[in-house]
Structures are given as structure tokens and as C-alpha cells.
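For this view, one protein chain was removed and the others were kept in their places.
After this line comes chain A, so read on.
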Amino acid sequence: MDMNEIKEIFFQECEEQLAELESGLLKLNDGDRDPETVNAVFRAVHSIKGGAGAFGLDDLVSFAHVFETTLDCVRSNKLEPTQDVLKVMLKSADVLADLVAASRDGGSVDETRTRGLVKELEALAHGDVPSPASHEAPKPAAKAPAAAPKAESPKPTDDSGFQPIPFTFDDFGSDEPAIEGSTYDIMFKPRRELYSKGNEAALLLRDLSRIGEMSINCDATALPALDKMDPEGSYFGWTISIKTAKSEDDLRAVFEFAEWDCDLEVKPSEAESSDEELPMIPVPFDLSALDDAPAVDDKAEETLAAAVAAAETASNVAKAAGAAARAEKKETAAAAAAQNNAAAAAAAAGQTIRVDLDRVDRLINLVGELVINQAMLSQSVVENDATGTSAVNIGLEELQQLTREIQDSVMAIRAQPVKPVFQRMSRIVREVADMVGKSIRLVTEGENTEVDKTVIDKIAEPLTHMIRNAVDHGIETPEKREAAGKDPEGTIKLTAKHRSGRILIELADDGGGINRERVKQKAIDNDLIAPDANLSDEEIDNLIFAPGFSTADTISDISGRGVGMDVVKRSIQALGGRISISSRPGLGSTFTMSLPLTLAVLDGMVVTVAGQTLVVPLTAIVETLQPEASAIHSFGATQRLISIRNSFCPLVDVGRILNFRSTQANPVEGVALLVESEGGGQRALMVDAIQGQRQVVIKSLEANYTHVPGIAAATILGDGRVALILDVDAVVAASRGQSLKAEMSLAATG
């Protein structure tokens, strides 16, 4: 491992600490007063500072130091963590995150903002309670604000006056014949505490001997008779005369760790040179004599044994047993629980390993191949008609079961909670709300819902965009809210939950809801719908996802950025997901995203369309039915509807949409798959026949070929053939496009 790798680890760790910091601050914000929460927050900043110092990231250190100082005031109950205080802290956490990012990727941070926060933090640490407005406009720094934290940064010096003096042994052992310099007299008398803290007089004297030429005299007059002696007592003192080129401070530095626990006097020698060489007196301390001494009590014997680290004394038997138990603990966590509760907790907390993502992906690929292989094997068994043998049948079934379990387990390795993404959102809400002068609270729910890592990575961007939208357009200004009789503080609720093999992410705001009049007008202006189109409320709401639609009259800096909800929708779709909106005027809007838990496999229905084999994701299918001629109704020139339980549903000929054939198939000869599209509303997809239902491994078309409108991906079937996986939403959108506006082609929605 080299420094670059450690630096990599440092940045990884920073991410974790920043997440810890933010979630801790948010907990405090919600009124949590658990000291451990404060401690965890403090530790997070502290750790970042520690690591940053080791890599010489000075900007990061200075800011973290100021932040830490203020947090320490909270920790020691000098500062009450009020909402206003926490507001400053949350913003500081954001700046800290920026500084970490800047240190990692280069780039710069908003220095005015950083300086402003440094001032606010320092003010807090000095007991100035912030006025709610103080953070709005950080006043221009009056006197070199950047220098302030610098001065306080943890250089190797401290208030106690301790100053580690770097000393090297470079000149020790060199063949300089004579030492230039002066002579000092040192009186050194350790107290027993010096020894009990693990210091050793002999080592101090050894270090001293390396600084200069010295003579030493041991004062052993205090040494009592052996039977009166406390084995842990301190009985010796030394007087030393040393001739050195180093200063008095250098000499004192030798006793840096010991100076509280000894009497020490260092002074320039009055008799400038004493040539008298005093030999070091051997310490009259014989361990074997002690062993034989009858008067020595058990405690003394034990202590000495410990000192020489002899493990065989009787008192150590219990400890050896403890050590053995510990070794056992490593093997079974259950045993640990019985042994020691605290140790069990430690084992539980430490039971994670870090694995390179590549290895997991390789495993997933292999399992994918295994699934295909297992399907091929099943198929060839069927083809060779070996199914009569029950042993083969049972074996195949078991193999299928096992494959499924292996697959689920492997997928679980990649599963991660959505928490980090949700946490990032709270920062975005804070920043954007600040920018537009709104007061908004983000409530998250189900943050521990797990989903494939790739999904998590890819969901962040569309979610960020939607959050920005919700803050900028969704929630009204406080004045408007008050006028409407609402809480001036808006609420955005972000929820994640599992539902039927998918993850559902909901983003709900309690804002004004969709202004349907305006949306419809905009859609007409932008030529998205015909002026006389008769649309349901739901259809109008979903217009905001149409390409090139933006309701903001002037594209704002916050949510605009030239991308609209169509981009959000497309990125969700690229993940095999769906997005829809429901809105109630005056009460707010809810966006619902439904995403697959994994991107590697899906349960599909294998169907035939115009001689081609296609796979339709099972999650999209509500039901399948064989249409009766009497249920089919023509509507206009090309549209047909199917009547299902007294309601009409548009029929979509998949073969026609995908251009597999130019004429419409006869619905009575095929099968209708009733699908629910993300915009709500059902469609009946016409296919020729259903071949069966199976789990398929998704192979990206984009990665291997190119994007094909209406097709989500490809897969390999049991017989080795390639089948395309239908993008149900794209097909439905294409058909809806037809019904809304005839020239809207598939390519435009793809």
C-alpha cells in the first residue's frame, strides 16, 4: 500500500464521515439530544481533520478545525444546539463536503461562503447566539478572516506550552571527536507514577546520553531493605552532567513525557567543565533474589511477572482461558454472545468486509451465465424427451431452485440502502430553498430500503432535478402559503419502499400542485398537443414529461438548466423504471418512480410477434386475455379498442408499432397483454402467442449494438437464441403519441 492508496481510503472515509455528520446534525435538528449523537458528529469532523492533516490539506484542516471547535462547545454543553445554530452547522457540513471534493478532484470552493461560515462558527464558539438573519449576508471580512483559522490550526504547538522539538540523531554516531557546547547539570528523580505510566528512567537516560557526552551519578540512598521495598516504588534519583551543543530546551525535551512525574532540574553547569568521569552505577536490583525472598507478597510477585511478561503465573491462567475463548469467538458469533455481551456487539458491528465492485460484478455475470445455462439444460432435456425420468426432473427442479437462490443472494450483495442518496437531497433542499427564499423541510422515510448499487448511483441525478423542481416550482413562497392558510414552511417528503419486486420512490410536496390551465396552454403553444385535444386531468399532468416542455416562463437558474422533466423521465426509463405524477390543485404534487431492484435479471413473459420472439417484463403485465371478436371496437381509421369488463382500453399492435409488419393483425387470432403504463391508464398490447414465462438475464443493447426505440434490452434464451426485451412504456407512449397527435413518431419518444 502506498500513500496514494491511503489517500483514496481517506476520501472514501470522508464520504462516510460526511454522511454521518449530516445525519447526526439532522437528528439534532429533530430534537435528538443523545450525547452519543453529538459525539458522533464531533468525531466525524475530527476524523476528517485528522486525515486531512496527514495529507497536508491545509484548507480542509483549517475549516474542519473551526467547525470542530464549535462542535466541541455543543459537546461540552456550552452551546445549545438550537435550530439557528444547526442551520449554520448544516451549512458548514456542506462547505466541508465541498472542501473534501475540492481536495479530491482539484477545483475550488466558494471562498466567500467558506469565510462567512468560519466567522459564523467562530461567533457561535464565542457564545454569540445567531440572529436568524445573520447568515443571509455574510458581511465582508473586516480583518483578514482567512488568517484567523490558520492561526488556530493545529500546528504542533498547544496552549500548554508544549512544543515538540524535532530532533534527529543525524549527528549522533558521527565521528566528530569533540562536542562543542556547554555543560548542564541535571537532577532527575522519578516518582512512582512515572513507572506506572509506562515510562522508564533507563530509557530517558539512554536518550539523554545520545545528546551529548555525559557523566551520571545514581543516588540510591532511598532504597530500603528488600523486605520493606514496594516493587512498584521509585527509589532512585540521578544527577547528570552533560556536555552538549544542544540547548537547555532540547535537554528538557527528553523528559517531555515524564516531566509531570518526576522532579527535574536542568541548569547550566556552574563549574563549566567537570572532567571527572563518573561511571554509571549498576542498579542493585536482582530479580532472582526477589523470587527467593520469602517476605515478598503475592502481589509483588505477580507484578514482577507481568513486568517480564511471563505468562505462566497462576493469576494468568484465567486470562489464558479468556484468550482461548476469544479465539473461539472468531469462529462462532453465537458463542461470543454467550461469552460476553460487549464482545458480541463488537463482532456484530465488525461483520462486514469491503469487496472490490469488479469482483461482485464478475460474480453476477457468472451467475447470469449460470441462469442461461440452466435454461438451456432444461430445454435440451425437454427436447431429448428425458423428462420421463423422475430423477432427472427432480434434479432439474432443484437446480432451478438453487440457481434462483444463488442469484438472489448475489443480488443482495450489490443491494445498498438508498440512504446516501436521500441524504444528499437534504442538502439540495437546503441550498435551493435558501436561494429562492423559501422555508422547506425535507422528510425522508424508508431510507434503509435496499436496491442495486447501479440503480442508486443512477437515481441521484434525476432525483436531484426533481427535488430542485419541487423546491423551485412546487412549494409556494411563504407569503403565498400563509395567504392560502398553510404552514409557511413547506414540506417535501421523500419515501422509498419495496413493492412487488420493485422499489417505489415517492417525492411528495405540499405545494400548489400542477396548474393544469397553464400546462395545457404551454403544451398547445409548444405544439405538443392539438388545441382542441380533450385531455383528462391525469393526461394533462403527465404532459410535463413531454420532450421540450417547461412551464417556467423564464428558465430559472435553479431548476431550469435547460433540462426538463422529459430528461428525468428518460433517465428513469433507462433504468427500466417508470415515473408518474399525481397532483391535487392547492395541495401539492406527488411523483412516483417505480424502479427494478436490479438491472441484471428480470422475470419476463416470452411472446411471439410476427415470427419474432420478444420478452415482455412481467412487472408491466396486469393480465392476459384472449380477445373475443365482439369485444373489439374500431375507433377512427386506425384505432381499435377492446372492451374489458365494461370499460374500453386502446389496443396496441406490437408488431405494427415495431414495424415487424405493415398491416394490422387480427386481434382475435392473438393474445392481449393488459399493461399498466407509468402514466396510469391501461393499454392492451397485441401479440401473436405466449410461449411461456421465464427469468431472463438482461444484456444491454446500448453496450453491444445501439439503442433501438421500443426495445429495452436483449437476452439469450435457453435454446441460445437472442430475444429482444420490449420497452413497454416506450411502446405505450408511441401509441399514445398516435392518439394525441398522429405525426409523433416512436423515434421522438425513444
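Following the convention adopted for this analysis, a residue touches a chain if its C-beta (ideal position, glycine included) is under 8 Å from a C-beta of that chain, and two chains touch if they have at least 3 such contacts; residues count from 1.
Note that in this section contacts and distances are computed from a predicted model.
**Student:** Consult the UniProt record of the chain that does not appear here and report its protein name from "Multisubunit potassium/proton antiporter, PhaC subunit", "Sugar ABC transporter permease", "Copper-binding protein MbnP-like domain-containing protein" or "Response regulator".
**Tutor:** Not shown, but named in UniProt as "Response regulator".
**Student:** Sort through A:Gly53, A:Gly181, A:Pro478 or A:Pro547 and give me the one touching the missing partner chain.
**Tutor:** Of these options, the touching residue for the absent chain is A:Gly53.
**Student:** Against the chain that's been left off, what residues of chain A make contact? List them.
**Tutor:** Residue positions of chain A that touch the missing chain: 1-3, 5-6, 9-10, 12-13, 39-40, 42-43, 46-47, 49-51, 53-54, 56, 61, 154, 156-160, 162, 164, 166-168, 195-200, 202-203, 207, 256-257, 260, 302-303, 306-307, 309, 311, 315-316, 319, 322-323, 326-327, 342-343, 346, 350.
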